[in-house]
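Yeah, one chain of the complex is gone here, protein chain that is, but the others are all in their spots.
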Amino acid sequence: MSANSFGERFRITTFGESHGPAMGVVIDGCPAGVAFDEALITSELARRRPGSSPTDSSRREPDEPELLSGVFEGKTLGTPIALVVRNRDARSSDYDELRNASRPGHADDVWRDKFGHSDHRGGGRSSGRETLCRVIGGAVARMVVTSVSPTTRVLALARQIGPFRIEARTPPALLGPATQDSPADAFVARLPDERLSNSVSELLLDAKRDGLSYGGTAELWILKPPKNLGQPVFRKLKSDLAASLMSVGASTAIELGDGFDATDAEGTDFHGLEGESGYGGIRGGISTGEKIILRVGFKPTSSVLDVAKKGRHDPCIVPRAIPVLEAMTWLCLADHALWTRSDRL
Amino acid sequence: MSANSFGERFRITTFGESHGPAMGVVIDGCPAGVAFDEALITSELARRRPGSSPTDSSRREPDEPELLSGVFEGKTLGTPIALVVRNRDARSSDYDELRNASRPGHADDVWRDKFGHSDHRGGGRSSGRETLCRVIGGAVARMVVTSVSPTTRVLALARQIGPFRIEARTPPALLGPATQDSPADAFVARLPDERLSNSVSELLLDAKRDGLSYGGTAELWILKPPKNLGQPVFRKLKSDLAASLMSVGASTAIELGDGFDATDAEGTDFHGLEGESGYGGIRGGISTGEKIILRVGFKPTSSVLDVAKKGRHDPCIVPRAIPVLEAMTWLCLADHALWTRSDRL
Amino acid sequence: MSANSFGERFRITTFGESHGPAMGVVIDGCPAGVAFDEALITSELARRRPGSSPTDSSRREPDEPELLSGVFEGKTLGTPIALVVRNRDARSSDYDELRNASRPGHADDVWRDKFGHSDHRGGGRSSGRETLCRVIGGAVARMVVTSVSPTTRVLALARQIGPFRIEARTPPALLGPATQDSPADAFVARLPDERLSNSVSELLLDAKRDGLSYGGTAELWILKPPKNLGQPVFRKLKSDLAASLMSVGASTAIELGDGFDATDAEGTDFHGLEGESGYGGIRGGISTGEKIILRVGFKPTSSVLDVAKKGRHDPCIVPRAIPVLEAMTWLCLADHALWTRSDRL
Partner (left out) sequence: MSANSFGERFRITTFGESHGPAMGVVIDGCPAGVAFDEALITSELARRRPGSSPTDSSRREPDEPELLSGVFEGKTLGTPIALVVRNRDARSSDYDELRNASRPGHADDVWRDKFGHSDHRGGGRSSGRETLCRVIGGAVARMVVTSVSPTTRVLALARQIGPFRIEARTPPALLGPATQDSPADAFVARLPDERLSNSVSELLLDAKRDGLSYGGTAELWILKPPKNLGQPVFRKLKSDLAASLMSVGASTAIELGDGFDATDAEGTDFHGLEGESGYGGIRGGISTGEKIILRVGFKPTSSVLDVAKKGRHDPCIVPRAIPVLEAMTWLCLADHALWTRSDRL
C-alpha cells in the first residue's frame, strides 16, 4: 500500500494540497452494481465543512464534489471512482508570510526536514482539508456495506470537550430502537447532552475569542456490523480500526470497549459484561455481529498558538472530526466485508 | 498485504498453529549486509517464553529457532530470512475434549463461524504462541534499525497490573543516562517498582490459585528513534504503531504520549509540555527524533474461565506481552526506516 | 496492488472512462525534490494523440493535462501527483446505438459478463484512451529515473507493420553516438526505414479506406539503464517489463533480446553474443547496465470490423502504441530504481 492509500480490497488513494488547485480521491476495488448515492456524498461533505457552527473555524468553501469516473446510469461500474473538489479559497499570497515561519505544534518543520522541500501554504497535505477525501471515500464505502448489510450503522459523537464529559454509559441520544443518522449533529459541538450544551457552548466561544483550544474524546458506535470481519493475526478488525482512527490528525488515543477502564478489572466479572461494554463486538480480532464501541482521544488543536489566526481557529477538533471518524470506520468495514468473500471455499 | 504479513518494505509473514508441527516466520525486504545476531533472537525468545516466572502459565517449550535461509557467513543476503520453531508440546490428544467445547472469551467459535472449519487444539493461529514469530521478526528488525541508528532503544514495562500502578511519570527504572536493555525484566511481572513488587506478586499468585485474572497496562518508550519515520497521511508512524500494538491479543487501548489525559487539557499549556510528555516524538505523523511514549491497555485474559486450565493460565497477560510489544515496535521502525530511503531525491 | 495501479514504490493509479467526464492519474511514491517538467508531459501526450498522421484514427482531442497536486515551485513535494485530462469528445448520444450491439473482437461483452453492468459508450476503461494516463505517469517516471541516471534513454519504434519489416539488427535510425529522442517519429508509422516508407504508407491508407487492419511489432531499446534494477525471484526486471508491456491493449507477444530466435540456438555460441543481442542487459532478472532490447507483438486492431467506424479506425495499432510502451518502460525503471535503495545496508 502506498502512503496515500487506505485499504486492501476497497482502497482509497487521496491527493491534493490544501492550497493547491484541488483535493481528490480515487476509489479502487468497489464492486460493480452498487447503487451510487451522490446525495450522501454531498450531505457528508456538508457535515464535515468548517463554518457550520459559530464555534468552528471560519474558512468557508462550498466543497462541491465532481464525479469524474466509475459510475454510469446510477451504478458503480467496477472501475475506479474518482471525485475531485476544487480549492476555492487558495490564495497563497495570504500565506507568503508563513514561508519561513515555523508554526509551533504544526508539522511544517518536520515535513521540511523529511522531504527537503515543502508547501508552506497552510499545511499542504497535513492540513485538515485532506479529510474531505476521506469523507467522500467513506460515503462510498457505506454504500457498499449497506448494500450487503442494510441495518449496519456507524454513529460518532463527542463524549468529552475539554472539562465537560457525558458520564452515562450510553448517551441518551443513542437510546431508542430506531436511532437516526447523526443523532449528535443536533447538539452543540456534537456532544449529545442537553444539560451540558450551554456550558460547552460558552467554553468554546470563550476559547475562540481568547485563542485557547481544548482536547476531547469522540465515541464511535458500530451497530449491527456484518459479522466475520477481520483476519485473525495482523489484520484484526481492531488493528485496522486503530490504524484508521489514529491516522486522523491530533488523535492520540484509541479505546476498544472499556479500554483502559478494563485494565484494572478482574476477568471473571469482566467477561460476563463483554456484550454490555461493547467488547463482545470483536473477538479474536473478528467481528461477532454485536455492537462495537470505540473511543478516540484528541489533543488540543495546535493552531491556537498562531496569533494571526486567532478567531479563525477551531477551539476543539472533536466536533469536526466526527464525520471523518465515521468515514474511516466505513472504509474499514467495506475493506473487510470484501475480504471475507474469500475466507472460505 | 496478506492477512499474515506485517510491514511494507520490511515485511514479516508468519505461519503455524499452536498445536501443529511448527511456527515460523519469513522476513522479506531485509537489506543485504546486516550483521546477523542469532543470540539476540535466542534471548528475546527466552524473554517471551512462558514459564519463566512463578506467575506465568506453565507450558514450557524450549523454543529453539532454526534458521533456514537468508543469512550467509554472518550477514544477511538480501534474500528472505526464514526461521522455524518446532512445537514440542503438541499432543493434540489432550485437546480432544475441546473439540466441541466453546471456550467463553476465546475466539474459537468466532473462527468456526468465519472459516467453517477450525483447529480446536488450543486456539490454532489465535493462540499466544503465534507471538514467538513476531519476537523473531522484531529481533531482526532491531538489527536493521540499530545498524543505521545505533542509539535507538525500545523499552517496554508493565505500568499497571490490576489495581497496582506506577504513578511516577518516568518509572525510576528508566532513569539514568545509560538505561540497560529490558530494565523491567528484573522486577515481578515486569513492573519496575520495588515498593509494589510484593503486592503484585501476591496478587498474581492468588489469582493463579483461584483462577482469577487481571487486566493491565504496558508502557513503551522509544528512545532516540530515527527521525523522519512515518508518512504524512495514512501511514503516519502513530497509525502504524497503533495497528501493530492492537494486533497483539487482548489489547484494548492505545495511548500516544498523555493520550486520554490530554483530552481535558487546554492547548497553550499543553504544547509547551509536548517534549516532556512524549508527544513531541511524533508530529504530523512523522518522528522528530525525540522520545516516543505509548501505553497499551489489556483486558483480563480469558483463559481463566476454563476450569481445566486453572493453575496453567496467565493471571495477567501484560508481563508476557512486553517483549511482543517491543518486537512490534521494532518492526514498525524498520519498515519506516527503509521507507524513508525514497522520501526524497 | 489494486487493479488500476501499477508499481510498488513508484505507483500510478489511473481512472476514467473514455466517454466519461475525464481521465486521470495519481502518482504516489515519487520522491520529493524532482524537477518537474510539465513540457515533457505535454509533448508525450502530443506524441500519443490520435490524428497526428493521415493514417491514424480521426478522433481529435487536445488532451490538456491539468496538474492538481504534488508539485510546488517547480519541484515534486513527495505528495501524490494528480493530473486530469478532460474528455472533450464525449457525446454519448453517438454511442446509443452501441448500447446493445456486441462489437466482435471488442471487450464489451466480456466486460458485461464480468461486472454485470457496463459502459457501452466506446469501450469505457478498455478504450485506448486510458493510455494517456500511462503516458503522463511514464513522463513523471522518466523525470525520476533521469534525475539519478541522466544518460538513460528509452526508445521505441515500429519494426514491423503487417508484411513490412526492418531486417537490420540495429535500425539505421538508432545508429550514431547521440541518438535523439523519438528518432522513429519522423518516419511513416514510426517505422524508421526510408526504403519501406512508401510501401507502409500505401498499405495503411488502403487499409483505412477499405476497413482493413494489420498487426505489427514494436521494438524497445533501453540504453544505459541504471544497473541493479530488478529483484531475483518474482520481481525480475524482465518479469515486470513483460507484465507492463502485456498490459497494453492488443499486445500478444514479448521477446527479450533475441527471444524466440534464441530457442534454436546452441549455448556456446549464444552466450558469446549476449551483449550484442541485448540479452546482456538483464541477467538473473537484474539489469547489468548494458542496453536492453525488447520486442512486442500486436495483433490487428479489432475496430476494423465495426463498419460504422470505417475510416475512423487505426489500421495498425503499433505506431500509436510506441509512446505507451516507452511510458510503461519508464514506470518499471522508476519503480525498480527506488526499490534498489533498500537492497543493501
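Remarks
All chains are identified by letter, namely A, B and C, in their written order; residue positions are counted from 1 within each chain.
Quick note on the criterion: a residue touches a chain if its C-beta (ideal position, glycine included) is under 8 Å from a C-beta of that chain, and two chains touch if they have at least 3 such contacts.
A quick note: this is a predicted structure, and the numbers were derived from the prediction, not measured.
For the chain missing from the display, the contacting residue among C:35, C:110 or C:186 is C:110, taking the whole complex into account. Only one of C:187, C:221, C:279 or C:330 touches the absent chain when the whole complex is considered: C:279.
Per the touch definition above, the residue from C:190, C:238 or C:291 contacting the chain not shown is C:238.
Checked against the hidden chain, the listed residues C:44, C:193 or C:255 yield one contact partner: C:255.
For the options B:49, B:125 or B:208, the residue in contact with the chain missing from this view is B:125.
Within the entire complex, the positions of subunit B that touch the omitted partner chain are 2-5, 11, 13-17, 20-24, 26, 28-29, 32-33, 66-70, 72, 75-82, 84, 114-119, 124-125. What subunit C contributes to its contact with the hidden chain is residues 1, 3-6, 8, 14, 104-107, 110-111, 113-117, 125-126, 130, 160, 162-163, 165, 207, 211-217, 227-228, 231-236, 238-247, 249, 251-260, 262-268, 270-271, 274, 279, 283-286, 288, 295, 297-302, 304-305, 339-340, 343-345.
By the touch criterion stated above, the residues of subunit A touching the omitted chain are 9, 29, 31-34, 78-79, 144, 147-148, 232, 338, 341-345.
Everything below uses one rule, namely that only the chains that are shown with their structure count from here on.
Greatest Cα centroid separation from subunit B: this falls to C.
In a homomeric contact, the two copies may use the same or different surfaces; for subunit A and subunit B, over half of the interface residue numbers are shared, pointing to the same surface. When every chain is reduced to the mean of its C-alpha atoms, the one closest to the centre of the whole protein set is A.
In whole angstrom, the spacing between the mean C-alpha positions of subunit A and subunit C is 40. One simple way to say how far apart two chains are is to compare their mean CA positions; for subunit A and subunit B this gives 27 Å. Annotation for subunit A: residues touching 2 or more other chains are 3-5, 14, 114-117, 125.
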